[in-house]
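Before any comments, here is the structure.
Every protein chain except one is present and positioned as in the full complex.
Take a look at chain A:
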Amino acid sequence: MPEQILKIDKLNKYYGQHQVLYDISFEIQKGEVVALLGPSGSGKSTLIRCLNGLEQFQSGFLFFGGKQITPQEKNWPQLRQKIGMVFQSYDLFPNLSVLDNILLGPLKVQKRQRAEATAEALKLLQRVGLEKYAEVYPRQLSGGQKQRVAIVRALALHPELMLFDEVTASLDPEMVRGILEIIRELSERDNMTMIIVTHEMNFAAQIADRILFLEEGRILEQTPGKEFFQHAKTQRAREFLESMTF
């Protein structure tokens, strides 16, 4: 019996009078990888940001680990420890070293012991090939290295769900692969549950168990990964895929 991690039920979001998400409903089981695809402005990033409270939604429900989250949720700081997020612009804290970036959450939010948290942080850094960079400041890293640190920073809190918001979009092409490898390994080795917003179609095709195709704030179709790329259900999705391939 697969364990449901996240359920979204008729979520609506407005900016003022302007509605940007319409009746979004879907579920994610533990270990599942869902990719959100769709043209720019379709609401993918807004949706993923609603899932950890960085954007407020106006109506509908989230259920995370069986617990109901309403639009008025006050307890996001607690919930976010279980929902890791990585951003397009990395957003490491420039005033902290790599190690301190990673430790901020475990030490200050989760009040863990420094020795134990540090050991784990170093192990995670080693896993992404950056064990030598613990004492370095973010400005001394390349974009790809920053993004790897950002992934480690999120993992250090032991999240149950990871949100990736176009994490390769501002990287040099040769850096992209390394990041995607790390994400794939997270899925294959750790069975991490993930929601991925991406424009890397080949990556989505390989890694995603399911594709949600969004346009203008609506989910047009939900299709298993492989199937979506071979024969998407909607005409619009087929056009989109066509436009993405050269």
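Assume a residue touches a chain if its C-beta (ideal position, glycine included) is under 8 Å from a C-beta of that chain, and two chains touch if they have at least 3 such contacts; residues count from 1.
To be clear about the criterion, contacts and distances are computed from a predicted model.
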| item | value |
| --- | --- |
| Protein that the absent chain corresponds to, by UniProt name, given "ABC transporter, permease protein", "Stage III sporulation protein AD", "Anti-sigma regulatory factor" or "2-oxoglutarate oxidoreductase gamma subunit" | "ABC transporter, permease protein" |
| Candidates A:5, A:62 or A:85 - the one touching the absent chain | A:85 |
| Options A:14, A:63 or A:137, residue touching the unrepresented chain | A:137 |
| Among A:154, A:194 or A:232, the residue in touch with the chain that has been omitted | A:154 |
| Touch residues of chain A, complete complex, unshown partner | 49, 52-54, 76-78, 80-81, 84-85, 87, 89, 91-95, 104-105, 108-110, 137, 139-140, 150, 153-154, 157 |
